[in-house]
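Shown here: the complex without one of its protein chains, the others still in place.
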Amino acid sequence: MRSGVRWLLLPVLLLPVGWLLFANIGVDPRTIPSRVVGKALPTFSLPTLDGTTLTDADLVGRPAVINFWASWCGPCVDEHPVLLDAAQRLGGEVQLVGVVYQDSPERAAAWLRRYGDGGWPDAVDDGSLAIDFGVTGPPETYFVDADGIIRDRVVGPVSTRAMAEGLAAIGVDAS
Amino acid sequence: MLPTIGHAAIVVALALSLYATLAFGLGARRRDRSAVASGRHAMLAAFALAAAASVAMMASLLGHDFSIAYVARNNATTTPPFYSVISLWAALEGSILFWALLLTGWSGLVLHRYRNRHAELMPWVGVTLALVSAFFFAVMAWPGNPFERLTPVPAEGNGPNALLQNHPFMGLHPPLLYLGYTGLAVPFAFGVAALVTGRTQAEWLAIVRRWTVIPWIFLTAGIVAGAWWSYEVLGWGGYWAWDPVENAALMPWLAATAFIHSSMVAERRGGLRVFTMALVVFTFVLTLVGTFLTRSGVVASVHAFTASSIGPWFAVAILLALGGGLGLLLWRLPALADRRPPPLAVSRESAFLLNNVLFLGLTVVVLFGTMLPMVVEAATGERISVGAPYFNAINAPLFAALIFLMAIGPALPWGGTSWSTIRERFAGPALLAVALTLAGVLLGMRGIAQLGTLFLAVFVVGVLGDEVVRGARSRARTRGEPPPVAAWRLATRNRRRYGGYLVHAGICLMAISVAVSATGARQAAATLDVGESMTIGGYTLTLREVVVEPLPDDARVIETRAVVDYGGAQSGSLATAQRDYPSSTTPIATPGVRTFATEDLYVTLLQADANGGAASLQVFLNPLVAWIWVGGFVVVAGAVFAAWPERRRLAMAEVAAAGRRDAPASVPAEGASP
Partner (left out) sequence: MRAWVGPLAVAAVLALGGILAVAAITGPRAEPVAQTLAAELRCPDCQALSVAESRTAAANAIRAEISAQLAAGRTADEVRQHFVDRYGSWILLRPASPLAWLLPLLAIAASVGVLGLWLLRRRPAPVTEPAQVDDETRRRLAREAESLDG
């Protein structure tokens, strides 16, 4: 091999390796970017805990917050006060909807009696609505604007700040 | 008090390793033996300090000292002593401390053992090992301080990661793996020393091969133990998921295996030096990459720890090791170039070369698949996955080709061969393999994976067995020894060759078991009331009872246990459980496993209703899985046999020959010398 040329191998190998190593630092592999943000609400028609039926048409016309939860989900207990607070203060501007995820209606109802029922409808999902939203696991919260377009998504328990940001994305001022 | 001692020990050890780097460097430049000795003593002191820090951490864990953040995160007052002690390697900071302990231990051992030999190489070996040790101490001094304090001191800690306190194997599998990882710094250090000094002849090769085989043994044992742990703990019925952490251990293993084979050709022909040297560098860099992948939170994995700030440190270390090793190699390239003619196409050399290409191919596929999500994410922001279906599809043919080479390679003569030799060595085993494969078809084996692997494995074992029988017979004839004695003496006089055969036989056993268990497993799921039954493959399983109770040694952990009676070819009962740990949001399943000679009955509790006395069970009937562990044991035993020091035996023989029957039982051995 001719002298000198071989040293080119060093930057050729090291630069991409370095770029690759540093580019990924700080990226959390557990959060998966959502595919549904920016898209329209999927169509659905599901029974609710109080015996009525909830469809996607019910949600169009007013900003909505859709929260996937289950009685077996620990972090759902932590985020529940944030949802109750939002419902109480902003119930006129935004509609909250719960979706019971992979759970029995009886257990879900018992959970609500224990941790506080905010009075919003809770649809019981057989699993396919959660898949339509690309839910990875409860709790997960989606913010839908008045036109029925999904605008934001929070994975894991919703904090007061995440709630305010999500509401801002659908044109509701939470302050 | 303890955390102060521990932290001080780490800081002083950092200073000592930096001092040792300088002392070794000076010693090398000025040929100053006292400077080299001083560096060696500093490294031994660094090992002692790492040991002190580790003991301080273990004592803090045992004493539940929650003023240390690491203890508060990974321990609770109820954690049993055994799991407290092994929590040293249960999370990031502790595992780096453990790593530094093993690394300085290997360094001290090597520097001490060769203190009076290889005077040219050793100072540079010392520089490299001291520098690598200094890196780990520096990580602990800044971003990953294991003794970081916590105020206010919590009354109770989080407890260890639930997955890691569920099975005593956690006490075995990480130390084995870490011994392997850290040990691979030694061949890297010798490689660097050989390149710096220009002594790239046979001298370094023999040492480096020995010091690659030793960590290789630990790495192999650690990987098999990890698969076993995964099988016994995770409850999904399998043992290998191509999880990034598993890949992180597999990649250096593959590269080290390639090196062990290429070094034999290099030793035999004197060529291949560039390639062999590059493999040594590559293997060490892969151990760092594995740590980077698994310990800095850039990949999603069962084992991944939370994102931490050590990522940039490891990224820089990887670049330095890769750049340094490669730079030295390029610098020495003109002197290393191989101008010999290539070996004959059908010879042992070329079989070994093909073996190397395939092993490197496997390494590259695993590396590529593991890193691809990172590349795509960094380039496009899109998140993709690379999982078991990908790795299985690409790697299975490569593994099959390697198994084929395992039969061909060792049986072909060095230098070249003739058609008559090929016929003599391979025709019989090939006929045997065909016959047994047809027998396999009659016995109900189906599918290309099972039958193809069976054919290859029988072929390999046939060729190897033929070699051993042939050699033993010839020795028995010429020396008049009884055949078993001749076989044993033949093997112990040529440990590398026959130990290698045993390793290959163990790999074949594992290959058959993996192929059959991967394609022949049966599963069934059912929800049973107490007294109800389900059937799977000739077994009838009856739910006897469902019990919910706190663990006797840790009342905060609630265990739901289903007891199942089974009947069929064997009968008995087993328990499968779910444990609710306070530190985990989802319950951790403990599968119930019964191992029979040809299959495992594996029951996982999915859900239980204690009041109603019902349980949902997932049942697997996994054929031959136990033989994977047996095969792993054979591989390790073969490698230990091959690496067993030969001089000790010769020294003993000399003592015996001198007629000194009063010689002490342990002759001062020049054991691990090449």
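A and B label the chains in the order they appear, each numbered from 1.
Keep this in mind: a contact is a pair of C-beta atoms (placed from the backbone, for glycine too) under 8 Å apart; a residue touches a chain by one contact, two chains touch by 3 or more.
None of these values were measured; they are calculated from a predicted model.
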Task: Sole contact to the chain not displayed, among B:F82, B:W331, B:W414 or B:W644 - done: B:W414
Open item on the list: Looking at the full complex, which residue from B:A337, B:I448 or B:A555 touches the chain that isn't shown here?
Closed with: B:I448
TODO: Please pick, from B:V233, B:V316 or B:A430, the residue that touches the omitted chain in the full complex.
DONE: B:A430
Task: chain A residues that touch the omitted chain in the full complex - done: 32-36, 70, 101-102, 126-128, 130-138
Open item on the list: Take the complete complex as the reference. Which residues in chain B touch the chain that isn't displayed?
Closed with: 236-238, 241-244, 264, 268, 300-302, 304, 341-345, 350, 353-354, 357-358, 360-361, 364-365, 368-369, 372, 382-390, 393-394, 398, 413-414, 419-424, 426-428, 430-431, 433-434, 437-438, 441, 446-448, 451-452, 455, 470-471, 474, 490, 494, 496-497, 519, 586, 604, 606, 618
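Methods note: only the chains that are shown with their structure count from here on.
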- [ ] Measure off the straight-line distance from the CA centroid of chain A to the CA centroid of chain B, and report it in whole Å.
- [x] 40
Task: chain A contact footprint on chain B (complex, rising order) - done: 292, 296-300, 304, 307, 311-312, 314-315, 318-319, 322-323, 326-327, 330, 333-334, 337, 371, 373-375, 377-378, 381-383, 585
Open item on the list: Looking at the complex, which residues from chain A come into contact with chain B?
Closed with: 1, 3, 6-7, 9-10, 13-14, 17-30, 32-33, 73-75
